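Only a single protein chain was left out; the remaining protein chains are all shown in position.
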């Protein structure tokens, strides 16, 4: 069994292998130039900051459906420990065990492979137990700060949240772009709001997980045409799940991460941001969304901040 | 045994308990107002971004000296796993176990207590194995983006790095401030460069750990006078270690975290930033240094980015 | 609020504090003498061995009900790694993160405290984040090998498994003892079979967890009278759950661990053993049930073996 023609036709059109040289390991993040960042900073109006990460804790996003992707187990390794003797300053120290994709996170480029290949044609076998990802590991990303644009699809469609079976299409993105009043351009990080995370915030992580609205297989071409640097949304699966085309699982992952070399983010809480943008009618921001530099990491927790 | 008068005299002068109300849990981060952030964004000149975090991996900073503070153990829990059957898109997923203070990190306010108290008078006993920090846990910090100012003490003193026994004094800070050409003001995040991290980058984590140059017990008053929001530097211990006053261990921790309610950062790699600032003669930046929101966390890894 | 008189009356009768000296840390394990073990070995008839542990894996016993008690996350840290160069012998290495009480386990004596005290009057506060249990940590147990006696309460009552609301009484134990055809005596390890674990083996960990049959508050006096060394059974909660007496939670834990200083085991799979004993009519065995010696551990995974 292999991936269908429908997939390969799109793959051919959005493929970025070699675009930034044969040794490139960061893909579309190359589109975030100094100019892009300078202009993004210049676009800050109020200085208001909105956090987009979920808290990291047991009883978070994970249901056990994805083996090994465990919610954070936060533990104290020292509690008021008077290391230097009685009556001295006392220390608290903690540790954590967690799946790197367990909460609000970025998928690094090697998070998926298809047909034996990773982004830029690297062999899938270069990901090993010993060192993780040899190529495009998350530590290769130096920084992620750029202009962010909220494409509030739920609001543009006039609903509180999209239905579980809703595939977000290029038309949806353009309707939200019109609402946003700014054209998505090279180097932007696009935040696509479905509202699905309301289910999680209401306490039902199973309903949140699936069925889920999410990006259609047709959106990668749109992101590619606009030269977007990265895309994130407020769902567990990122793309519509179960998938639009029977037995074609995770096609958007494969197109974004492998073909385009574009990071994608999941479980981003866009609710407060939606409210804030709705109030001002302004949907662009300076967005900081820096990965934690795990050597060989195929993902990373991230605590993004929108500066309005 | 209790803390000496020399400590309490300073503590009294820098104490911020009640300043932002009896229920405040974030201390001097209150000083980062929308205006501060708006001006910091307006101060971006080139859009160049400099990362300040060390890679997260085994063989990192830790020597085993601090029990339970373990370097990141990064593991793959899925490698090219064809979850949905042969020939489908294959997944890589990873997990980590690590001390929250193991690498480049922020100390949260409850990282230390003294005399049975945490910041704002909360009882030290409110930190528990069950939930971590009940008050001022790192998840209470909504965002950290502000103006950053590099106080390059090593350069101001004309050395590559400060000697192990060097206590950074208010005079050192003012000399570096003069070099920086900007006055440190309310809401700023101050980055103090000693150069000590060069030892770590050269592969000697033991030499890096101690003896270490670091902040003198006299600097908290300076930071307090300037209403600084947070301070970070490029050492393991933050303050001079072994300490200036015999048997008075970690006094700067106690003054910053408990008395002032001011976050402090350690193991920040300021070398590339120093070079960049030296080239332009400009030592201020937009600094993003967002914690990962571990519920009850007394610390957090952080991957700061300076936008110049 | 404090524990009721009903509890304290029993506590007084079964208390073993000081019985083996003020410094004792292993309680009723003192009853396992060389003679007891020599006779247990002499009682081996066939050499058949029956394992009593559940597999250690994700999707094990835990439901998330008990915070921090996480099922084993088993990960590979090396896969066919040719450490010494291409073509050399290749290595596989693994690691685990798990709750010590997550699967088939022993509760160490300091697993619970009541009224501020642990076994032998040690202060509850001697259990710390820094070192775990200072007294009676599981590493203090040198060995656990003794005679085991299966008290098959389910079979003695003629049922496949006891109902969720069934409190196992001293009368139940004596009926099972009669079935066993041997009198429980000093130094024995008693295995009480309820059959509840069948629910887990059938895939329903929620039904397994509660309501659960288990030991009645009246059984500690029986175990004390017989000078039993340890007791284990095939439930999550060990004692009947929810409890017999309203608002009196975990009284059997407190009586066994704190008052008597007697280890107790949970999640032991006694199904195959029950079949084996039923076939021969012989319910005694040489039992090995060695803890893993975690320094300061308040519990331990155990993989017990019955030698028939």
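Things worth noting here:
Letters A, B and C name the chains as they come in the text, with residue numbers starting at 1 for each one.
Quick note on the criterion: a residue touches a chain if its C-beta (ideal position, glycine included) is under 8 Å from a C-beta of that chain, and two chains touch if they have at least 3 such contacts.
All values reported here derive from a predicted model rather than from experimental measurement.
Shown as candidates are B:79, B:156 or B:229; the residue that touches the absent chain is B:79. Residue-wise, the contact with the chain that is not shown comes from C:56, picked out of C:56, C:175 or C:207. Residue B:59 is the one among B:4, B:18 or B:59 that touches the chain missing from this view.
Considering the full assembly, C:127 is the residue among C:10, C:127 or C:263 that touches the omitted chain.
What subunit C contributes to its contact with the hidden chain is residues 1-3, 33-42, 44-51, 53-57, 66-70, 72, 74-80, 83-101, 110-114, 124-125, 127-129, 132-133, 139, 142-145, 247, 249-251, 253-254, 286, 288, 290-299, 301, 303-305, 307. Although one chain is hidden here, its contacts on subunit A can still be listed: residues 67-68, 73, 75-77, 79, 95, 97, 129-130. Touch with the hidden chain on the side of subunit B covers residues 58-59, 64, 67-68, 70, 73, 75-79, 81, 97, 128-130.
Methods note: only the chains that are shown with their structure count from here on.
Taken as a contact graph, the chains are fully connected, with every chain touching every other chain.
Remark: rotation between subunit A and subunit B after Cα superposition is 180° (nearest 5).
Taking each chain's centre as the mean of its C-alpha atoms, subunit B lies 45 Å from subunit C. Shared interface positions of subunit C, i.e. residues touching 2 or more other chains, are given as 67-68, 73, 75-77, 79, 97, 129-130.
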